[in-house]
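Before I ask anything, here is the structure I am working with.
Of the protein chains in this complex, one is absent; all others appear in place.
Residue numbering begins at 1 within each chain, and the chains themselves are lettered A and B in the order written.
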Amino acid sequence: MRRAVDRLFWGFAGAATALALLAFVAIAGAILSRAWPALSWRFLTTAAADGGASGGVGWQLVGTAVLVTTALAVALPLATGLALLVEVFAGARTARLLRLGLYVGNGIPSIVFGLFALAVFSKALGWGKSWLAGGLVLGFMILPTVTVALAERMAAIPLKYREAAAGLGLGTSDIVRAVILPQSVGGLVSGAMLGLARAAGETAPILFAAAVFSGATWPAGIAESPVLALPYHIFVLAQDSLDPAATPRLWGAAAVLLALAVSVSAVALPARLAAHEEARRV
Amino acid sequence: MFEAGGVAIATQALAVAGPGGRPIVAPVSFRVPERSIFAVIGPSGAGKSTLLRCLNRLIDLTPALAVTGEVQVAGRSIYAREVDVDALRREVGTLFQQPVVFPGSIAANVAFGFRAMGAAAPKKAERAERVRDALVQVGLWAEVGHRLDESAATLSLGQQQRLCLARALVLAPRALLLDEPTSALDPGATERIEELLRGLKSRLALVLVTHNLGQAERLADQVAALVPAPEGARLVACPPAAPLAELALQNGWFA
Partner (left out) sequence: MKFWAWVAGGLVALIGAALALLFVVDALPVFRHSGFGAYLFGSEWFYRAERFGILSMLYGTLAVAAVALAVATPVGLGTAIFLAEAPLPRRSRLLIKSVVELLAGIPSVVYGLLGVLVLREVVFRFLAPWEPLSGDTLLTAGLLLAVMTLPTFVTLADDALRGVPAVQREAGRALGFSRGEVVRRVALPQALPGLVAAGLLALGRALGETIAVFLVVGRQDNQLPSPWWSPAPLAASGQTLTSKLGGAETFLAYDDPLHWGAMSGLALVLVLLVTATTLIGGRLLVGRGGIRAARG
């Protein structure tokens, strides 16, 4: 009886694990197998044409790169400042409040950022659709992720380094420059990777204030200067009314986005796994 | 070397190897008679706990370690294929260095082991009886008998260790393995545990791992030292009534 219950229990756990693994294999397989015919170097470098039915995703990649670069340019300095506040400069109460804010901010649904961009940048500031609005709002969105990754690394710096530096007569700011920042570069990189993967794949924040389906190339100016973006491209094509002739290229675009997001997350993977493995070692 | 009735635990060429076949414990053979205390002394890291865990196959939980040789409990080989390991561990109980209480009440902690027995577990009325018995045996009944429903975490460390002892005793074991059972406790609590162990000897076989030489001298009928060596730690029997501290010093066991 006991043995039977045990066997059932482990059977359930094993089956669940197999299902989770299968989900990934099935998703990757389904996309790659359908995308295969469409994929080529030319697909990555040429402009889309005929509403996505021919051509490639060249400008979509450019637009996504513009958005992501802007987002990182916004998020990295702010995250560095915030992480330093949380781990070094702020008092215990302020630090707790900041942590809480980061935690809550992390949970804010991405569509809310999209709405925010529409209300503030698009309408109030009169930018219409602008790459800068998209980049800014994506930067805000990934800020908690990047900050937490960086702050975690800072917290992991052994206290003895700080003490040794203080013992040499360095002030707090010197210690930050000489010890804390150099030692936490890894956290900044993995945070940036996580943020990049997320910013590159998100559609909702750029839905209203940044992305268009066609007719944009390099950004020129700020107001009325939209971009194409890979996730938005897929999003529009995935909606019903469109041409079935676009389907193979749609899969191709999805495969490119998937590869982009997954490969960038994979770069951050070792750091992330290590954080979880260590945090939980008892 | 000693006279006894039955033999509770006996090993023959028992050896433990780590990853890649690195020897940890060289082949050792010893016998623990019923109603006696067998103490294993030695420096930290010699493999005392590892050796101890071989005696009820808790060592199985560390798959990296390979056990060879023979261990018999009451004349039956415990590494045989048909052995019910879970029943074996009830028959040969364990007391750890740090008391491990489960979240839950004092009574639930003592009765915890019954839950693993399935249909063989005693009925409710009998359980309460046995929980009481076990608590009386470890001298906790007078202290906690009136508050069995309180959380076990409220007990002092020494009380917790006695609770863990009761938790093992309630399963009516034949032998107990004690892995430095007092090293986390203060002198008063240590004394109480030692007193209990001396009393338990009238019924059980006890294997006591300790680095406290005085404790081994006070309690044990036989003492053996586990001495680290490159080819795996050796077990050296100490002559009865020999002054352990001197012996250890002469032979450089704790060098």
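To be clear about the criterion, a contact is a pair of C-beta atoms (placed from the backbone, for glycine too) under 8 Å apart; a residue touches a chain by one contact, two chains touch by 3 or more.
Because the structure is a prediction, the values reported are computed rather than measured.
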With the full complex in mind, choose from B:31, B:48, B:89 or B:130 the residue touching the hidden chain. B:89
Options A:118, A:179 or A:228, residue touching the unrepresented chain: A:118
Residues of chain A in contact with the chain that isn't shown? 2-3, 5-6, 9-10, 12-17, 19-21, 23-24, 27, 30-31, 77-78, 80-82, 84-85, 88-90, 98-99, 101-112, 114-116, 118-120, 123, 140, 143, 145, 148, 152, 172-173, 176-177, 197, 200-204, 207-208, 231, 234-235, 238-240, 247, 250-251, 254, 257-258, 261-262, 264-266, 269, 272-273, 275-276, 279-282
Where chain B meets the chain that is not shown, the residues are 56, 58, 61, 63, 86-90, 93-94, 96, 98, 100, 102-103, 112-113, 115-117, 164, 167-168, 171
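Here, only the chains that are shown with their structure count from here on.
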Chain-centre distance (mean CA atoms) for chain A and chain B, in whole Å, is 53
Using the touch rule from the top, collect the residues of chain A that touch chain B in their complex. 1-2
In the complex formed with chain A, which residues of chain B make contact? 86, 116, 118-119
